[in-house]
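Yeah, one chain of the complex is gone here, protein chain that is, but the others are all in their spots.
Chain lettering (A, B and C) follows the sequence in which the chains are written, and residue indices restart at 1 in each chain.
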Amino acid sequence: MKKTFKMKVLGALSLLLVLLTGCSNHIAVLNPQGPVAREQYHLIVWSLIMMSLVLAVVLIIFIYVLVRFGRKNSKDYNPNDTGNRKLEIVWMLIPVLICVALAVPTLKVLFSMDQPPKATAEAPRNFAGKTLTIDVTSVQWKWLFRYPEQNIETVNYVVIPKGVPVKFRLHAYDAMNAFWVPELGGQQYTMTDMPMQLWLQADKPGNYLGRSSNYSGKGFAKMDFHVLAKSSNDFDSWISDIKSNSPALTMTKYRELLKPNNVKPMAFSSYPKEIEKNLNKAQMEGKESGKSDSMKGMDMSGDSGKGGHHE
Amino acid sequence: MQEHKNTAVESEPAGFPWKQVIGLILSLALTFLALWIAVGLSLPVHVTLTLIVGLAVIQALIQLFMFMHVLEGTDTSHQILGLIFGIFVAFAMVAGTLWIMYFTL
Amino acid sequence: MENIKTFLSHFFVTGDPMIYGADASIALVSVAIVFVLTYFKKWKWLWREWLTTVDHKRIGIMYIIAALLMLFRGGVDALMMRTQLALPNMHFLNSEHYNQVFTTHGTIMIIFVAMPFIFGLMNIAVPLQIGARDVAFPFLNAVSFWLFFFGAMLFNLSFVIGGSPDAGWSSYAPYAGAELNPGVGQNYYLIGVQISGIGSLATGINFLVTIAKMRAPGMTLFKMPLFTWSILITSIIVIFAFPAFTVALALMTIDRLFGAHFFTIASGGSPMLWANLFWFWGHPEVYIVLLPVFGIFSEVIATFAHKALFGYVVMIWSMIAISVLSFLTWLHHFFTMGNTAPVNAFFSLSTMLIAIPTGVKIFNWLFTLNKGRIEFTTPMLWALAFIPNFTVGGVTGVMLAMAPADYQYHNSDFLVAHFHSTLIAGTVFGVFCGLHYWWPKMFGYLLNEKLGKWSFWIFMISYNICFMPMYFLGLMGMTRRMYTYPAGLGWGPINFIITIGAFGMGLGFTIMAANIIWSAIHGKRDTTGDPWDGRTLEWSTSSPAPEYNFAHIPVVSTRDAFEAMKEEERKGVKRRQLPFEPIHMPNNSGIPFIMSAFFFVAGFGFVFEWYWMGIPGLIGIVICLLARSFVYNDHHHIPTDEIERTERAAGRFS
Partner (left out) sequence: MAASTLTESEKRKNMPLEYSTEEGDLRIVGFWIFLAAELVLFSTLFATYLVLQSHTAGAPTAKDLFKINPVMAETIVLLVSSFTCGLGTLELRRHNTKGLIAWLVVTVILGLAFIGLEANEFYSYAVHEGAPLSSSAFLSGFFILLGTHGAHVTLGIFWVTAIIIQLAQRGITAVTARKAFMVGLYWHFLDVVWIFIFTAVYLTGLVI
């Protein structure tokens, strides 16, 4: 009996070790590649330590009582031991302390997520302000990326300069999805009635896998995309490459993109301006019977500053 | 089964139903008062809202105590605790939802 | 002719061998049931003894049978998913089919397994534990059961007629709305769950009143058994959480059937509002399926540690704290929907707070074991295994509660692992524990211990093989609800291990089913009514308990009332044999069954938007209600000589 329990614990621990060492570079969340993900990573590691502590205490007491009192005729059997105020206060207070220890960094990281991360690189020449804004629209089952400052559009992949905070403004055309690039930072939903923002930043050049994490139907499993981080120079030359070598996005082509399907990555040297007007609203053709003033009291414009989530 | 002595309940005397009539008059008066505050006065919006919601709560209490006999029963703590929990959850629902849905972006 | 053919091919789900298989097996099983009943002339028996019964013990048994069948269906769904995910790029299920399977799996497991299993156990045990003859409203109790049953039938019908829902058990708008999800599948979800939800609400009220008002004389609140306490608190959560769900389901139904715009994309609807309303119910729901098993564990651990529960009063207050907090945390399911930092902060903290009362309970259980004389019976094994395994699920819940960290876990397999750790190590271990514990009280014989232990070990170890690796899968970036994944991400081997664990759990469950069948034939009879040396009143009556539960209503003076009575007997205090008095019992009634059948008919009509069928169904319901209102003699008396005969047969009268 007791042996089996010990074996189980040992087994679980060794499995953990194998997993941690064997494929740590596969564990995207534990392999942060930017300041946002790193902050979250530190929080996660801290919580893992605390939780292991809690689990260890429970396991130790558990194994102790089973070993000690699991025998047929233990001498210390005492049916009158049915309460102990002091002990109960102890195991009320210690969890309170643990919760405080978890809550403080949680709140710190939570509120810091509202600010853009610190830029760690020289801003590329082509855009001012040391941040880059990209409009993201999820469509069943693909990702559209629009660079309002560079006036280009890509599908299912996005290129960013390394070391520069990128403000992703998130929109949805139809179903709700969620924009998640685990190596760069946590996710946010994309919703039709509610544009939101997500700051991400990559430290190094690299290719990071992102995917939708909120189920949206048939093609959802294949709704992934790549984030390519490049040095400033490479980023600039990528922009000019797209500008000169890719086709323009026409309205016809755009409508085609709005159909529910999975598509290959694409890039367009420009996009029709009228797309931008309707960015923040659903555009379900023939389904909309009038314009909505959406939620009063909320600033829905997406980039006006006040009240933003990931400002 | 004619005579029932009420000890746990205040007895219902014969004669004019004062309690009910007062309840009616109060609720009508409060209704018109709320209407007047909302339409007749032009107070700042949040003041108006506070006042009329307050009046609605008073009216609800009138119904509860004057008509619904909430303090009756073999053990009234059941219904009172039930109502209090219900009010707590209802409040969490309305206030929470408004807080969440009006403070997002 | 063509028309009929297209209609039928839409009506019956076609083109999938698995579904043809299901069609065929449903048809075969139905024919077999009809045949057996007719052959053995059992129709009348079925109707009189079961379909019209208002006896809480029989209703409890029916709940449990239905829950076990649904667990089988939900488990088969799980195994299908696990087969599909065993290897990268598998072609066992296609995307549409996989999506339907996880939706039905989640919905069935939570609403048609966990809830009815718990309702079944509480029906069996609560009236007996408080020394009552029945629940407060026996008729309503039957209505609840049949509403659950027909709701579940309606939901399950979707598999073969019309197509299953595929929007997940949380059914998020706008994907679940008519714009993106036309067809009848989602209607099945909305209406099937609604019907059984009405029954759940009624059960909550019923048990709250039962426990509040029908306790044996002397049993004050703080002398109640802990299982009864847990049901009291659970009932309160049911009563106040379900109305929100009722409304949410109704609003989405109205969106879909009548073109309203609550959760739609167009015309100002707010998809986020759905998430808000759903989780307002959904979070309390997880405690609805957890607190009762806390109660079960408290009973079982005390019984088999042969010690009264450690910290009884604190155990109760911590459950009360959980019930209040459970209504203040719902937003933690959508931390990533763009709430402002203060909103997320509030709900982060309120969620973490739940760890404290839960922790108090864990330590109190551990200290109940401390200085005990632990006896490793099958129910005790389930209860012991709960402690470490559930703690894993609980602490990962606290990790999820840290909002900015949740941005990295949300909707990943880390989350899936968390909720299976709580739902399986908590709820499933708990109901299995209760099942073994109260089985003799239900049927008068014990389940086999050897088979029971085998099924326990296999299930418990497989559970760990299945769900521990899943945490890593989540951290590796695999999200839930993916029907397939590419090779090369390192996900393949872990998924394969998980699948092995899943099948292991299937094996464990199969052994448990075998145990039930084996023990029905060879099981050890329970002649004393007290096979475990129990501490609470349900063990003071015979097994199975007679229709009227107790020939004399017991009088209680302490906690663990039956233990105290036995103690007195050991001290030689003789109990006087009181004369019997006629017992007042409720009559059976066919109305609950018929009315619920009308619900089914109406529901089916509305699923297909066939108002010619839906509206007559509703009228049928109203007629049943009116008919009930005019029934006046709904009670009968059991005469003393019959009581005497029954007691004598149980060896309790001489």
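Following the convention adopted for this analysis, a contact is a pair of C-beta atoms (placed from the backbone, for glycine too) under 8 Å apart; a residue touches a chain by one contact, two chains touch by 3 or more.
The structure presented is a predicted model; accordingly, all values stated were derived computationally and were not measured.
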Identified contact with the non-displayed chain, of C:I26, C:M90, C:I205 or C:L507: C:I205
Of C:F262, C:W279, C:F419 or C:Y471, the residue in touch with the unshown chain: C:F262
Chain B residues touching the omitted chain (full complex): 1-2, 4-9, 12, 14, 17, 20-21, 23-24, 27-28, 31, 34-35, 38-39, 45, 48-49, 52-53, 55-56, 59-60, 63-64, 66-70, 72-75, 77-79, 82-83, 85-87, 89-91, 93-94, 97-98, 101-102
Residue ranges of chain C at the interface with the undisplayed chain: 136-137, 201, 204-206, 208-209, 212-221, 239-240, 242-244, 246-248, 250-251, 254-255, 258-262, 264, 266-270, 273, 277, 280, 622, 626, 629-630, 632
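Operating definition for what follows: only the chains that are shown with their structure count from here on.
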Winner on C-beta contact pairs when A-C is weighed against B-C: A-C
Chain A-chain B separation of Cα centroids, rounded to whole Å: 46
Inter-centroid spacing, chain C versus chain A (mean Cα positions, whole Å): 33
Chain centre separation (chain B, chain C; CA means) in Å: 37
For chain B, residues contacting two or more additional chains: 101, 103-105
Sites on chain C at which at least two other chains make contact: 270, 272, 337-340
Contact footprint of chain B on chain C as seen in their complex: 208-209, 212-213, 236, 239-241, 244, 270, 272-273, 276-277, 280, 324, 327-328, 330-331, 337-340, 342-343
Chain C-facing residues of chain A, complex: 1, 4, 8, 12, 15, 19, 23, 26-30, 37, 39-40, 43-44, 47-48, 51, 54-55, 58-59, 61-62, 65-66, 68-70, 72-74, 76-79, 81-84, 87-88, 91-92, 95-96, 98-99, 102-103, 106-107, 109-111, 113-114, 140, 174-176, 178, 180, 182, 185-189, 191-194, 196, 209, 211-221, 282, 284, 287-290, 292-295, 307, 309
Partner chain C, residues of chain B touching it in the complex: 74-75, 78, 82, 85-86, 88-89, 92-93, 96-97, 99-101, 103-105
